[in-house]
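These notes are about the structure you will find just below.
For this view, one protein chain was removed and the others were kept in their places.
On to chain A.
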Amino acid sequence: MKNIGDKTGKRSKPDIVFIVENYALFAVYTLICLYPFYYLVINSISANDLSANGIINFLPRQIHLRNYIEVFKIKGLMTAAGVSLARTVVGTVFTVLASAFLGFMFTQQKLWGRKFWYRFIVITMYFNAGLIPMFITMKNLQLTNNFLVYVIPAIVQPFNIILSKTYVESIPASLQEAAEIDGAGIITIFTRIILPTCKPILATIAIFSAVAQWNSFQDTLIYVTDQKLYSLQYLLYCYINQANSLKALIMNSVGTYSNVMTLATQQTPTSVRMTVTVIVALPILFVYPIFQRYFIKGIMIGSVKG
């Protein structure tokens, strides 16, 4: 990985050209990845009349944070934030515990029909019934327009189970045997030994499923019509596509002509759209750099046995 360049002496001229070009290309591409986020952030904190005219491109102007306060006064946004937060927390906890438990159980030779049931679950990764049959199923299970539709179908995730099973297999069996001799039951072994030792892989699973839950859009689109159950993602989509009704909504909720408001802090569809996007992106922007190694670990283990 290191020291591929010529160590012995001067670099040749084409080599220097290559190095410079290489750095430049990656710098440009990195900027392309970063700039959109930067653009949204500076616009959400600049004067709203300026950002509505699209002239805030590089530096924020007349910085204010009113948008972040006002936006939560819009009807429905607080509820949607609550729904997104709740599904992320509950969904993640459930799938992490289930994946750990099932991964552990599938390493137990004693388990009746172990191989069969493991395959029974894993094979579900490779087929799906399709949109309409899924919708009909959810409807029949009374899960449409139900918060549980966000959580329950996501509990058993074959891929996560494979990850945790692989990890449990790497734990020395003597650990469990010792506990068994001490008279520990299977549940005790799971909570006292497996859960603590599996922390790294469980963190990986947690991070992945939290991001998936937070980002999920399709399930609201298909299974939910009740506005109280909209997720932030879905609400944001509505805001982008219905600028006019958003305008009316802002008028009703925030009150455009109150005398405290100036042109700079008055909410516009643009300001609301950008502020909400930043709010929705913020958890990801913070979480990702901190937990990057877990993400990378996840994809690595996954690639060993997908």
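What we mean here is this: a residue touches a chain if its C-beta (ideal position, glycine included) is under 8 Å from a C-beta of that chain, and two chains touch if they have at least 3 such contacts; residues count from 1.
The rule we apply is simple: contacts and distances are computed from a predicted model.
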item: Complex member absent from the view - protein name from UniProt, among "Probable membrane transporter protein", "ABC-type polysaccharide transport system, permease component", "LapA family protein" or "Hydrogenase formation protein HypD"; value: "ABC-type polysaccharide transport system, permease component"
item: Absent chain, residues of chain A that touch it; value: 1-6, 15, 18-19, 22-23, 25-27, 29-30, 32-34, 36-37, 39-40, 43, 53-55, 57, 98, 101-102, 105, 108, 110-113, 117, 120-121, 124-137, 141, 152-153, 155-156, 186-187, 211, 214-218, 221-222, 233-234, 236-237, 240, 270, 273-274, 277, 280-281, 284-285, 288-289, 292, 295-296, 299-300, 303, 306
